[in-house]
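Reviewing the structure listed below.
Just one protein chain is left out here, and the rest sit where they should.
Take a look at subunit A:
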Amino acid sequence: MCLFFYFRDRKEWADLEPVPQDDGPNPVVKIAYSEKFTDVFDMFRALLKNDEKSERAFALTAEAIELNAANYTVWHYRRVLLQALDKDLREEMKYITAIIEDQPKNYQVWHHRRMVVEWLNDPSEELQFVAEILSQDAKNYHAWQHRQWVMQEYKLWDGELEYVEELLEEDVRNNSAWNQRHFVISHTSGYSDSAILEREVQYTLKQIKKAPHNESAWNYLNGILQDGGLSSYPGLLEQVTELQDTCSSPYLTAFLVDLYEDALETNSSSYDQQETLNKALELCKLLAEEKDTIRREYWNYVSRSLQNTEYITDMLQV
């Protein structure tokens, strides 16, 4: 452990009076601090008090950040200084890159990076950088927000679908990647083209075959077919039913319930209404009593709703 030369002992800092932490006019008890932390933050407060905009202030923000990168006031001050001192923003990019690599789950560091990218108006490093961070934690929520912002702001859509597929190869249960898939397609081709929709349905079913117990894949399938309606999508019921033997999961069963529900609600002529209702109720019972008992209240609710739907449809036919 190296020795730290306290700021209070450095002659270049001798003109500043350190400002101790103030927890209020009547602090309850004296709090013990680490010496270095006290030293750095006392100096920081002194600089703030004098509204000093200098190189030494800028250097101190780095020390403060190293000790506590979540302190948003220090980040604010650093940004004020970056502008007031007209600092090299490319150097700042290197700096924030290192900080994020060290502490990737912190709001302030990502927001700071975004500000620097905006000031430079240069997103050229961003996708690669975020990919690097995601390679360490593929679900980092901040990283994904940043990636989405960069892509939308600078229209960088090329190659993203391929990137998402790579991530899903590594972990087909990565919910963030499925969300990103939806993001990319929504903002580029959209889902209204039937060829695109079919491609997505087949892709999703393929992933389900690889890992049947995958909430994200089933959510995605449901999500992209919502508008058209599950029961009217050609061949879907057959393909999903086929999966029942080898790829059974509560999600598959739930999906069938949703599909049958859609058939009942739309009073689809391709389905025998009574038989469909019976099948759906049977599946709800299976889920409530055996396959997904923790959510039995939900499945009982769905059963009741289905029966009400049938009743309403009957009424309308009279």
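Some points to look at:
The working rule: contacts are C-beta pairs under 8 Å (C-beta built on N, C-alpha and C of every residue); 3 or more make two chains touch, one makes a residue touch a chain; residues count from 1.
Heads up, the rule we're going with is that contacts and distances are computed from a predicted model.
UniProt lists the omitted chain of the complex under the protein name "Geranylgeranyl transferase type-2 subunit beta" (options: "Geranylgeranyl transferase type-2 subunit beta", "Rho guanine nucleotide exchange factor 37", "Transport inhibitor response 1-like protein" or "COP9 signalosome complex subunit 6"). Check A:Phe58, A:Tyr95 or A:Trp144 against the missing chain and you find that the one touching it is A:Trp144. Which of A:Thr61, A:Ser176 or A:Ser231 touches the hidden chain is settled by the complete complex: it is A:Ser176.
Within the set A:Ser54, A:Gln226 or A:Asn278, the residue that contacts the chain not displayed is A:Gln226.
For subunit A, the residues touching the chain absent from view are 19, 21-29, 31-34, 37, 45, 48-49, 68, 70-73, 76, 79, 107, 111, 115, 139, 141, 144-145, 148-149, 152, 173-176, 179, 182-183, 186-187, 212-213, 215-216, 219-220, 222-224, 226, 249, 293-298, 301, 305.
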